[in-house]
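A single protein chain has been removed from this complex, and every other one stays in its place.
Read from first to last, the chains carry the letters A, B and C; within each, the first residue is number 1.
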Amino acid sequence: MSQVNRLSRGGRIDRSQPLTFTFNGETYQGYAGDTLAAALLANGVDVIGRSFKYSRPRGIVAAGAEEPNAVLQIGSREETQIPNVRATQQALYSGLVAASTNGWPSVNNDLMGILGKVGGKMMPPGFYYKTFMYPSSLWMTYEKYIRKAAGLGRAPLENDPDIYDHINQHCDVLVIGAGPAGLAAALAAGRSGARVILADEQEEFGGSLLDTRETLDGKPAAEWVAKVVAELKTLPEVTLLPRATVNGYHDHNFLTIHERRTDHLGETAPLGAFSAPQARHRVHRVRAGRVVLAAGAHERPLVYANNDVPGNMLAGAVSTYVRRYGVAPGKKLVLATNNDYAYRTALDWLDAGLQVVAVADARSNPRGSWVEEVRSRGVRVLTGSSVIDVRGGKRVEAARVAAIDPVAMKVTSPGEWLDCDLVASSGGYSPVVHLASHLGGRPEWREDILAFVPGEGNGLQKRIDAGAVNGVFKLGDVIANGFEAGVKAAAETGFKATAGDLPRTEKRVEEAAIALFQVPHEKPTARAPKQFVDLQNDVTAAGIELATREGFESVEHVKRYTALGFGTDQGKLGNINGLAIAARSMGISIPQMGTTMFRPNYTPVTFGAVAGRHCGHLFEPKRYTAMQAWHVANGAEFEDVGQWKRPWYFPKKGEDLHAAVARECLAVRNSVGILDASTLGKIDIQGPDAREFLNRVYTNAWTKLDVGKARYGLMCKEDGMVFDDGVTACLADNHFLMTTTTGGAARVLQWLELYHQTEWPELKVYFTSVTDHWATMTLSGPNSRKLLAEVTDIDLDKDGFPFMTWKEGNVAGVPARVFRISFTGELSYEVNVQADYALGVWEKLIEAGKKYDLTPYGTETMHVLRAEKGFIIVGQDTDASVTPDDLNMGWCVGRTKPFSWIGWRGMNREDCLREDRKQLVGLKPIDPLKVLPEGAQLVFDPKQSIPMTMVGHVTSSYMSATMGHSFAMAVVKGGLKRMGERVFAPLADGSVIEAEIVSSVFYDPKGERQNV
Amino acid sequence: MQRYSGFGLFKHSLSHHENWQRMWRNPTPKPVYDVVIVGGGGHGLATAYYLAKEFGVKNVAVVEKGWLGGGNTARNTTIVRSNYLWDESAQLYEHAMKLWEGLSQDINYNVMYSPRGVYNLCHTLQDMRDSERRVSANRLNGIDGELLNAEQVAAEIPYLDCSKNTRYPIMGATVQRRGGVARHDAVAWGYARAADAAGVDLIQQTEVIGFRKQDGAVIGVETTRGFIGAKRVGVVTAGNSGHMAKLAGFRLPIESHPLQALVSEPIKPIIDSVIMSNAVHGYISQSDKGDLVIGAGIDGYNGYGQRGSYPTIEHTLQAIVEMFPILSRVRMNRQWGGIVDTSPDACPVISKTPVKNLFFNCGWGTGGFKATPGSGHVFAASLATGEMHPLAKPFALERFHTGALIDEHGAAAVAH
Amino acid sequence: MLHIFCPHCGELRSEEEFHAAGQAHIARPLDPNACTDEEWGDYLFFRDNPRGLHHELWLHAAGCRKYFNATRHTISYEILETYKIGEKPSVTEAGGSEKKPVAKGVTA
C-alpha cells in the first residue's frame, strides 16, 4: 500500500530515506523523521487497536505523550519485545515491527467487539464489584476469564539482550522542555556560564515551533530553533538531552530523566564505540539548583457522542501531522473548538490543499485574527455550535453539528450531519503540571484560561515555570517568559545572566476560550451515545455521572471507581474534562473538585532503565577473602553469608553435601582441618578507656583480662536480647582486637560508634575495622599443633601457649598473630596474617599438612562441629527474642559489674525473668538415624489435635559422623528443667520425630580436647 | 440496602443505570454516639460494620478527615496471607483470612479476594531454616503452608530465574495457597456501604483535632465540624496514629515511615501468584487489569509525606529484574507512597490506652491490609464490650513495658 | 532523594551516603537499674513520631562515619538544620526561631 495520506511537500521528514516497517503483519513504508504514528497515518491505517473494556475500534488521536490509543507492541524477536509503546513517541526505523495489543482475531474483525456491544450496557463503572459474587467458589473461575482480557501488550518471554545504565548529573539549572520557553531559558542561563541541562522528550528540540505556522523574525520558527540550538552546543557547561523525558521530580530538587538512547535506531541497541554494548536507555539522576519547568500544555479534546471513532483527533495533532510529518490524516475536516488557537488547524489544512467542511465554534461571536482569516478563506464557521455526535464504524463518516447552550447543557438546534472523514477538536489547553505536583503541590485553577497551572504549592520545589505551563500562550510572551525564567534561575544559583533578544512575532488579536468540558446532547448523558472522557479505559461522561450518583464524591473516588486517568497516558487527555464533568454533576466548581495527586512517572519508564547496571553479576557486591582463588580451584561449593561468599563444603568427586561434611568432620576430629575464617568481623580498639568500653558493651567482665589473653563475649541490645558474639583479645594494656560474627561486623562497629559518639564521648577509645586487613585461617584438630610447628617459629608448648591466649611470630615466613581459640572443641590455632600474604601462607600450610591429611572444611562442617560442642551461632540459634539466660549462658553475664552495661536492664524486665521461657537445650532423636529438620516446631503432646501447643523449635540439627547419631539444638519452653523429658516434632509428611531433651553439649563436655 | 447481583446489573442496564442508589449517605453528625471510630480506612470501616452487624451497636460514627479508604487502604499492594510465625499473630491473621473467604458474600460487594497463592522465596540456608520454622508453626496452628525446594519453585513459578547464576540463588520457597490478593478499594467501599446500610454514620471530610476528656476518660472528639460526643472512641488511623496519640496526650511505640510501591503498565497476565523475596528485597503480583504490582521495604526515615526516596524504587526494580529478567523491558507506570506505622516487633497495637474508653488499633506496619476483616472484627468486639477480644489481648501496649514482644521481624523483614 | 548537609564534612551530600537512625536526643538513663520496667520500656520503644518538625539522628555512613542530628519536617521532608552531637537544635516546634519551614507540606 502506498502512502495514501502523504502530502507531496512539507514536513521535517526526509523523503529521500524511505523506511520499511510492518504493522499487524502488513508491510508499509514511511520516511526518516516520521514517528510510527505519522507513518501509520500516512498509510491510511485507521484502526490501531481496540479499547480495553468495550473493544471499540480506536485510531490515533494525538501526536505526543498524551496519546491513549496507539499503544503498540514492538519487536520482531521474542527477546526484544516491548509492550505498550506509544506510536506517537516512537521514531520510525527500518524494519520496525509493530502490532496492536488487543483485538482477536484482528483489530479490524474483533470478536470481543461484539461482546462489547452486547455486554457493554452491563458494564458501567464498578460493575465487577456488583456481580461475580455467587456462588463464592466461582470467583476464581470468573477471574480466569477476566484476566484473559487484561493488559495491553505483553512482556517478552526471553531475557533482555540490552543493557541500561545511570548517570549522576549535577547542574545549576535544569530546563524541562525545549519548546520556545525552554530554549529561551536554556540560552539565557547557559550564556551566564551556569551548568545547564536541557531535556526534551522529543526526537529533536523545538517543541511546538517545529510545526507552528507562526513566524519568528519573519522566518519559519524552526530557523530560530536551529540558531538557538547551535549556540547552546557551543556552551561547554550546557548538556543537551533530546529523547529524554523528565519523569520524576523528587525531594530536594532531585529529578530523574529517562533518556532513550537507541530506540530510534532499532529494537535493540547496536554496539557503540570500542565495540562496547550501548545502553538502550539511560536514567539521569539529576540534582538541580533550579528547575525551569517549560513542559508546555496538552490540548484537551471535546467530549461529544461517539468521539472515539477513528478519525476523531486533537486539532493540534492534525496540524502536527500536516506540518511536521507531511501527513494529512483525512480529506474532509470538521473542526470543533472553543478557542482561537484551533483555527490554525483549519488554516494548515487549507494550506495543504484539503477541504475544511466547517468550523463549529462554541463561542457565540468569535472575532480573533485567526478566526477572521479562516472566514476570509471561505470556510463555513458555525458559531455557538459544536459537533455533538459522530457517525462511522471504523472511520468517521459524518459529524452532526448543532447549536448548543454550554451553560444550560442543552442542544438548541436540530443541527445537521456534515459528511467528513476527520473531526478535529480542541477544548482548550491544559498546562503540563504533572512534575510540579510530584511533591504534593496542588495545581491552581485559573478561570481566565480555564486551566490548572502549577501552584506555588508548598515551596518544596526550587522551580520557575515558563511558557504555556505557566498559562502563557502567545508565542512572543512565551519566549520572553522563557528568557526571564532562565535569567532568574541563573541568578538564583549565583550567575549573572541577561535575557536574549526577543525575536519579532506576528501581531494579532487573540480571544479567550469558553468553558466546554462536555458537549451537550439532546438526550441526558446516561442515555446519549457514549461520550468518552478517558479513551484508554473506556471511561464515559455517563460513567462519571454514575459514580457521583452512587456517592463517589471525592476526585480520588471518582478516579478509582471509574478508572479515569489510570491508563498508560495517566489521564493526560481526559482528566480535566473528567473532573469538570464530575464537578458539574455534583454542582460544585472545578477548583472545589480539585485534581487527583500526580505521581512519578510522567511517562512510563523501562524497568531495566530504573535498575541500571545493578543486575546480573553487578546486582550486589560479592565479597571474597584472600583465599578465594584457592577455594574455587579446589572445588568449593559456596554459601552466601551477608555479601560474603564463604566455602560451604569442599566436595570430592561423587560426594554430596552429607558425604563431604561427614568426611570433613572426621578429619578435624581425628587429625586436622583448615578453615578460612577471614570473614569474621575484626575491630581494632585502642585507647585508655578501651577496657571500660568493653565492659559496657559486652555482657561479661573485661576488667581483668591480661595482655596476651583472649575471652569470649556476648553482646545484647538494650532490650537484653543477644545481638552478637565473638572473641576479643587483649593485645596490650590499651589495645584490643574484637571479633564479631561475619554478618554482624558492620552493624557491631556502627553500634560501638553510636554509643561512643552519642552516649560516652568522654571515653578515650578509637575503633577501626581491620576485617579486610587480616586474613584468618583456622587449623583445628589433634594434629594442628604438629602441623603448625612445622611452619612457625612460635613456641607451641601447651603451657607456654595455653588455650585462650595469643602469640606473635612467623608462620610460613610471614609475621602472624596466632590465637589459641577453638570453635570446634578441638585443639585449634587461628592464624592471622596481613591479607596480602595469606594465600601464600594458606598454600604452605596445605603443603605441609599433606602428611596429616590436612582437610579444608567449610561452614557446614564448622556448624556441625561447633554444635556438637553446644556453641551457639547468633542468628541461627537465636532470634531477637533470646537472652543469655535463655541460652543457658548465664556464666557469661556479669551480674555484679558496676556499670549497668547494655542489655542488663533489659534482660531484667518482667517477661524476661519468666521461668517458662524458651531455653536452649540439646535434643537427641530416639531414632539415631533421623535428623530433625532445622526449624521444626516441637510439642510435648503429639496426640493433640490441631491447633497444637508448640513449645519451641529446632535451631540447629545435624547427623554427627563423630558420634554416629543425629543430634540437634532447640529452644524449648522451660527446657533447662526438663532434661530427660521427651519432645516431638510433627512433620509435614505426617511422621513424628521423637527426641530426648539433653544438655546442648554433646561432645567432650569437659573441654579436654581443646585444652591440651 | 440495594442488593447487588448479575441480575440487578442487567435490570439497571435497561434503565441506563440511572437508578442506582448512593452507596452511602452523607449524614450530619449526631451530638453523641455510642462509639466513634476515628479513621475511615478499611480497618475503621470494618470495625464499624462488625459493631453494627455482629455486636448490635448501631449508634456508630466513622469520622474521616479525607475520603473513605483514602489512606493506606488506597495505597497498598493488596496482599492477603496469614502465614505468620508466632501463635498470637498467626491466629489474628488467620481470623482475618477466614473472614476474607466469605467477605464478598457477607457484605454483598465483590472484593475480588483471589487466593492465588503467596510464595516467599528462600535464598540462603538461614532463609530455609526460618521458613521451615514458620511453615511448621503454621501447620500446627491449622494454617496451610508448604515448604518447596528449588525444583518445585521453578516448576510452579514460570519465568522466575531459578538458575545458579543469580546473586542469591533460590534454594526454595514457602507457599500459602490460600493467600493471594483482594481489590483494595472495594474492601473500603464494600464495608462502607454495608456499615451505612446497618445505620452507621460515615462522616467524611471531617478531621479529628482533639479528644475531650472528663475524669481521665474520653467523652468525645473535637473535629473540624465541632464536637462529637462518644461513649467509647476507637482510633484506627494508620499512618497518623502517633499524631492522634499526641492529641490524646500520650506516646506510642510507633514510628511512621514511607512505604513505596509501583505498578507497571498493564500487560498480558504473566505472573499469576504473589511472589516475595526478603533477600533480594522485592515482591510482585499482577492485578486483574494487567498491572504488575510491586513493592519493597520502607524508607529509613520518619515521614508523613506519602512519598519516599527514589533509591528505594531503584533497589526494588533491581530486585524484580534479578528475579524475573524477562521483565526488564516492561515499563513502570506509576509510583506512590503510603505511611506505615512501624512497631518495634512488627506487630500491631490493639489496645486500651492511658485514657479510659479510648482504644487504639494501629502499628500494622506494612501488613495491615491483609488483616482488615480480622482487625475490624476483634476491634469491634473490644469496643462493644469495653474489654479486649482474646485475639487482641497479646497486642496490648503493656507488652512494650513487660518485654513480652511478639517478634515477627524474622518472619517478614520485607514489607508486604 | 534527600540532600543532607553533613556538619562534619561541611557540604551537602546525597541521601545514599547516610543512614537514618531514629529520634535524636534520647539519652540513655544514667542509672538504668533505677528505672521501672515502664520507664525502661519508654526509653526503648516510645517515640515522639511527630507530624511536623522532628529532631533526628543520622549517620554519614559512606562519608565520615559520624553521627549527627538533623531537624527535619516529616511532611515536607525539608531539612532546616543539621548539627553535631551534643549541640542543641536552633529550630524547634515550640521555640520561636527565625528559621521557619517554607512549607507545612501536604498529604493527600
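In this text, a contact is a pair of C-beta atoms (placed from the backbone, for glycine too) under 8 Å apart; a residue touches a chain by one contact, two chains touch by 3 or more.
Assume contacts and distances are computed from a predicted model.
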Name under which UniProt lists the unshown chain, selected from "NADH-quinone oxidoreductase subunit J", "Sarcosine oxidase subunit gamma", "Heterodisulfide reductase subunit B" or "Spore germination protein KB": "Sarcosine oxidase subunit gamma"
Visible contact partners (per top-of-document touch definition) of the missing chain: A, C
Of A:Gly120, A:Gly840, A:Pro928 or A:Pro942, the one touching the omitted chain in the full complex: A:Gly840
Given A:Leu138, A:Ala629, A:Leu913 or A:Met979, the one touching the chain that is not displayed: A:Ala629
Of A:Val4, A:Met140, A:Val407 or A:Leu618, the one touching the omitted chain in the full complex: A:Leu618
Touch criterion as defined above, residue of A:Asp165, A:Asp308, A:Asp465 or A:Glu484 at the omitted chain: A:Asp165
For chain C, the residues touching the chain missing from this view: 1, 8-11, 13-14, 16-17, 61-66
Residues of chain A (touch criterion as defined above) contacting the omitted chain: 165-170, 195, 272-274, 276-279, 285, 287, 613-614, 617-618, 620-626, 628-629, 644, 684, 686-688, 731-735, 764, 766, 768-775, 808, 810, 813-815, 833-840
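Going forward, only the chains that are shown with their structure count from here on.
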Centroid spacing, where centroids are CA-atom means, of chain A and chain C in whole angstrom: 27
Set of chain C residues in contact with two or more other chains: 1-2, 19, 37, 40-41, 44, 76-77, 105, 107-108
Sequence positions of chain B contacting 2 or more other chains: 66, 70, 305-306, 309-310, 401-403
Touching residues (chain side chain C, partner chain B) in the complex: 1-2, 15-16, 19-20, 22-23, 37-38, 40-42, 44-51, 54, 56, 72, 74-77, 105, 107-108
List of chain A residues in touch with chain C within their complex: 250-254, 285, 287, 440-442, 457-460, 556, 597, 718-719, 750, 753-754, 757-759, 761, 900, 904-906, 909-910
Sites on chain B touched by chain C in the complex: 66, 70, 240, 242-243, 246, 251-256, 300-306, 309-311, 339, 344, 400-403
